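Of the protein chains in this complex, one is absent; all others appear in place.
Moving on to chain A:
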Amino acid sequence: MYDLPDKRGHFGPYGGTFVAETLISALDELCKQYEYYRDDAEFQAEFFHELKHYVGRPSPIYHAKRWSEHLGGAQILLKREDLNHTGAHKVNNTVGQALLARRMGKGRIIAETGAGQHGVASATVAARYGMECVVYMGSEDVKRQATNVYRMKLLGATVIPVDSGSCTLKDALNEAMRDWVTNVSNTYYIIGTVAGPHPYPMMVRDFQAIIGNEARQQMREEYGRQPDALIACVGGGSNAIGLFYPYIDEENVRMIGVEAAGKGIDTHEHAATLVTGRPGVLHGNRTYLIQDENGQIIETHSISAGLDYPGVGPEHAWLKDCGRAEYVAVTDDEALAAFHALCRFEGIIPALESSHALAYAAKLAPTLNKDQLLLVNLSGRGDKDMATVAQQSGISL
């Protein structure tokens, strides 16, 4: 039985708590509280109630029949996280952490965001539970994602542009940590993916595991069996681990994480951390990183802001090393092609992040038989990506 992480958050050599002493007591407190509420029936009941009535779960599994037929191989099934309130899987986690923050008596929540999806999901739950919300966002991303910045403001959040380092997601995360260490007595930090120090990778995974738990039941009830492979995009890795985790002990189900190859993994413009990176320490945990030979973190590139991160959740690092999961990368162009295909064949506009998973499914399906099943995590919808996609086609909106 798979039972990672260990007591101190290690997944084999990865994970752990690599932070300055000033943050340790806050993390210890969080661990203690989370360990308590993780097994608390009342907490779990409220979490599931919120997921059902506020988020709109369970999300269906949809058979992309026309697209599968067109590809001429395995059947592609989509786990529809795009149908969640706020349009992505991110909200599963922010609901869980906001409920925890309330129980810990913290009235102020902070979050980091890249594309703005996690920022929006955090601002959403802050409004829902009447909490103050501050979102850190790289100043480059603030420019690129104006609509999401406005959405956060509508929801009552304060968006603080971060001007340090590369002015992107990793720097926003640094800045949120600095805020947390300074204001820990009234502040709860909602990390948006399975990264950061223990207990975040475990806790975010547990909240996102609703994806895989639902899928197992839906597959059993609707298809009478589990899929041959699971496919999910990997930025920090939260939607992927949410789908994978409940399947880890089912050895005959392949698990495939798809990273962003950007303009190609032989260029410097990509975000394929597990495919090309080396282990190191960043943002409180040991994991694979995109770094130069001196151990400095390098700027990444992806057409999808949500995959544009130089690290990856430590559990994925472990699943890669032990061979349980496979990790591949697809380029901006391949993701765009899959984006358009899903629009045209299924009437579904996917997020560019999710389009990476779709692109790999489109490569894999034709190599398999028609009775094989690929379950792709459609982690989000593409409304937020209209401007980016239009621009790629030379159209300005």
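In the analysis below, a contact is a pair of C-beta atoms (placed from the backbone, for glycine too) under 8 Å apart; a residue touches a chain by one contact, two chains touch by 3 or more; residues count from 1.
Methods note: contacts and distances are computed from a predicted model.
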| item | value |
| --- | --- |
| The complex's invisible chain, by UniProt name, from "SDR family NAD(P)-dependent oxidoreductase", "Tryptophan synthase alpha chain", "Sarcosine oxidase subunit delta family protein" or "ABC transporter ATP-binding protein" | "Tryptophan synthase alpha chain" |
| Of A:178, A:301, A:340 or A:363, the residue in touch with the unshown chain | A:178 |
| Candidate in contact with the missing chain, chosen from A:3, A:293 or A:371 | A:293 |
| Chain not shown, touching residues in chain A | 8, 16-22, 24-26, 164-166, 170-171, 174, 177-178, 181-182, 184, 278-284, 286, 289, 291, 293-297 |
